[in-house]
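Let me begin by presenting the structure, written as structure tokens, before commenting on it.
All protein chains but one are shown in place.
Note that the chains take the letters A and B in the order they are written out, and that residue 1 is the start of every chain.
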Amino acid sequence: MDLEGAARRPYSRRAFLLGAVSASAAGVLAACTQPAAAPTTAPAAAPTTAAAPASPAAAASPAASPAALASPSPAAAAAASPAASPAASPAASPAASPGAVASPSPAAGGQFTIANPPPVPAANIASAKPYAGATITYYGDGVGQGNDLDKAAATQFQKDTGINVNVVARPQSSTDTFAQYQRFFQGQSPDLDVLMIDVIWPGQLASNLVDLGPKLGDASKNHYPGIVANDTINGTLVAMPFFSDFGILYYRSDLLQKYNISSPPKTWDELTQQATTIMNGEKGSNATFGGFVFQGSAYEGLTCNGLEWLSSSGAGNIVDNGKASFNNPQGIAVMNTAKGWVGTIAPRGVTTYQEEDARNTFQTGNAAFMRNWPYAYALAAANDSPVKGKFDVGPLPAASGQQPVGCIGGWALAASKYSKNPDASIEFIRYLTSPEFQTFRGVVGGYVPTIPSVAADPNVVQAQPYLTKVGNVTRVARPSAETGENYNQVSTYFFQGVNSILNGQDAASVVPMMQNQIDRLIG
Amino acid sequence: MTKAQRRTISRVLFYILLAIISIYLVFPFYWAIRSSITPDNQLFSTPVVYWPDTPTLINYQLVLSSPNFIKALGNSAVVATIVTLLSLVIGVLSAYALGRFRFRGRLPVMYLILAMTMFPTIAVLPALFERVSQFGLYNTLWALIFTYLIFTLPFTVWVLTSFFEQMPKDLEEAAYVDGCTPFQTLYLVMLPLISPALVTTGLLAFIAAWNEFLLALSFIQTPDRMTVTLALFNFATSTAGGFQIPWGQIQAATVLVTIPLIVLVLIFQRRILAGLTAGAVKG
Partner (left out) sequence: MSVQAPAQVQTAPVALPAVHSELVRRQTRLAWWLLLPSLLVVALVALVPLAQTVLASFTNERLASNRAVQFVGLKNYASLLTDDAFWHSIGVTVLFTILTVVFELVLGMGIALVVNSNFKGRGAMRAAMLVPWAIPTVVSAQMWRFMYHDVYGVFNDFLVVRLHVLPQNVAWIADPATSIPAIAAIDIWKTTPFMALLLLAGLQVIPTDIYEAADVDGANPVQQFISLTLPLLRPALVVALIFRTLDALRVFDVFYVIFGNRADTQTMAIYAQQTIVSFSDMGYGSAISVAIFLIIGIFVVAYVTIFKVEQS
């Protein structure tokens, strides 16, 4: 076998050498472009983003991308002292929520930086002390600001309670995250202690999650009852709300003004009329202008949009009392209405749009109305955004006589049943879902609170202006708790059906078919 | 129309066709370069910006200053190289047997090796994950190296087998007559003759391992063990909910990853082609 190896070696050595040379060349390049002020500036911030921010923040040219400036903004704010932060922040944090730019009245602004997470509350420390020394693994937010906040929490928690937390960034795609959890649970792996789960997963993962009721039941009373109910499966609290999300309407206030429209649409019919008016006016100067963009691709996001249409038209939820409940005249009518938008007030390709497609279209000035989550607000209000200062948000339209609604999104925290340290895990969850920490996340990261008192906090409101504008909108939840293990399949039948309606099929024939599929599954 | 005119016209058409094909192949790469230096607010604007007025290198700065990305390049290089070497060594041995020897069980073995790669990866993934955890290989590069063999080995074996089969027997017999052992025959006589196949399967195995995503996503947990394909989708975003796609950075990283690969492959291919033409007329 030696001879074969000898024959291979010249080729392999060369290949390896070339590969190593390229990689090290890239490394040398990296070293040369490494900004000077790298590690020392932000002690609590993660090393990965600490390296990135200093030079872009210093450069802070108006043409620099919002994403680039946004990710360093918490660290940049941390790098500068509180006194200097008002000077640094206008240039450095355009993509952070506009409130962050406005907020530094020095006391408030200086208090909320990523280097400065709130200390663990005394009661929490007391209940966590018995488990000091334990090490738990926390699957938290994806890379970026979310991960930075998680790491700040872990550091603070370790300092105050002695419990070590190992933070792992989840994959960016939620489907990939779900598959990862599936694999861990299938193998009953102890490598997972605390995990961040999507608001629609408690029912599907319940059999693998620790009952949080005994220890966190009281704390859960601080949170919105609707979300807690969503996290309670068969009477067992399997997850604590972490942050929320809901659908809102974005509209171009400047265009509304230009075409003498006094207020954003209250009904779906008004939306169509206003969009048509604006489109007719803008088509001459911008051939690609679309009236209304939303998430119409065949994926979970369409279930959210579809549920909003149904619920705001009095058609009910997707599943109610164990049966599909949207096969009624109002449901069919609103679905056909949505079908009518495609190609008229919505671009033909809207049936392939996810969140970013819609946001890019709206943010580059190519749409008058958009349905999206609050995350788009900060990006659209950034300094280099073409629609900065030209848009506003409000509740989604509804059928006349009906209330506007927003579909609930967001994530929760749970503990794995196969963890070797369930109690330490629960204490960490207690800290992460505490009002103090949620306020911190709300101001620094723009995460929508799940605690009413936090949502009313002036600092949070300043950081998230849309909270007051859409704060009182009825929130509607997808039927994940009710359908339990079958939710994904129910949702798939639903969004596939809605997508085919949007692509031209008649709702009167598709909706009954969807009802049959769902009823057969969960009946 | 004279023969010369016809020839010119066909030559012109040929060049036009080649140009169209080349544009088809290269245009997305040009688009990646353009996207990587375009400021974020012009990435998706209309009318489309074909080349930014104010190009920016900020995406490259961000990508290169992320230590995880550089590490990922190294990880991918290691995994792809070892997988390629293993595939070639094991593949050559197997293909020699399957291509030059006649024995019962030859066909079943070939189909058995092929069967490895006939299942959709997603189906065997849960079971593979269990094996990887069982052997304690979770979150290590070895998990990737061993599981990548599932798709590099069958292909390597089949291609090399077909090339071995094609080689005429008289060379082999001359070597035996000269007193060579089977291994010497393999190394001294056969391998040089099929070197184009070795280079090609090596390259294809390398790039297949380099570009693999699903298995890497499933078996790697920490950023310092990530491969390039994972690192590409782990660039920082600044908003909640995981919806934002940092496209400028992703494109910059794509350019950074693609160029060395192409350069590497070109150098490698040319070297072997040169070696081949030099040593072709032998014996």
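FYI, a contact is a pair of C-beta atoms (placed from the backbone, for glycine too) under 8 Å apart; a residue touches a chain by one contact, two chains touch by 3 or more.
Bear in mind that the values here come from a model prediction, so they are computed numbers and not experimental data.
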| item | value |
| --- | --- |
| Per the touch definition above, residue among A:166, A:352 or A:474 touching the missing chain | A:352 |
| Selected residue (touches chain absent from view) among B:141, B:175 or B:228 | B:228 |
| Options A:139, A:181, A:268 or A:373, residue touching the unrepresented chain | A:181 |
| Residues of chain B in contact with the chain not shown | 18, 21-22, 24-26, 28-29, 31-32, 35, 44-48, 50, 89-91, 93-94, 96-98, 101-104, 106-107, 109, 111-124, 126-128, 130-131, 146-147, 149-150, 153, 155, 157-159, 162-163, 165-166, 168-171, 173, 182, 193-194, 196-197, 199-201, 203-204, 207, 210-211, 213-214, 228-229, 232-233, 245, 247, 250-251, 254, 257-258, 261-262, 265-266, 269, 273, 276, 280-283 |
| Residues in chain A touching the chain absent from view | 175, 178-179, 181-182, 185-186, 204-205, 207-208, 287-288, 290, 297-299, 347-352, 357, 360-361, 364, 366, 485, 488-489, 492, 495-496, 499-500, 503 |
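In this text, only the chains that are shown with their structure count from here on.
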| item | value |
| --- | --- |
| Euclidean distance of C-alpha centroids - chain A vs chain B, Å | 35 |
| Of chain B, residues touching chain A in the complex | 39-41, 43-46, 54, 56, 58-62, 64-68, 70, 73-74, 77, 80-81, 84-85, 88-89, 92-93, 125-126, 129-130, 133, 138, 183-184, 186-187, 191, 198-199, 202, 206, 217-218, 221-223, 233-246, 248-249, 256, 260, 263-264, 267-268, 271-272 |
| Chain A residues within the chain B interface of the complex | 1, 3-8, 11-12, 14-16, 18-20, 22-23, 25-27, 29-30, 33-35, 38, 47-49, 51-52, 55-56, 59, 61, 63-68, 70-71, 73, 95-96, 141-147, 168-169, 171-174, 176, 179-180, 182-183, 186-187, 189, 191, 243, 245, 286, 288, 354-356, 359-361, 363-366, 373-376, 378-379, 384-386, 409-410, 445-448 |
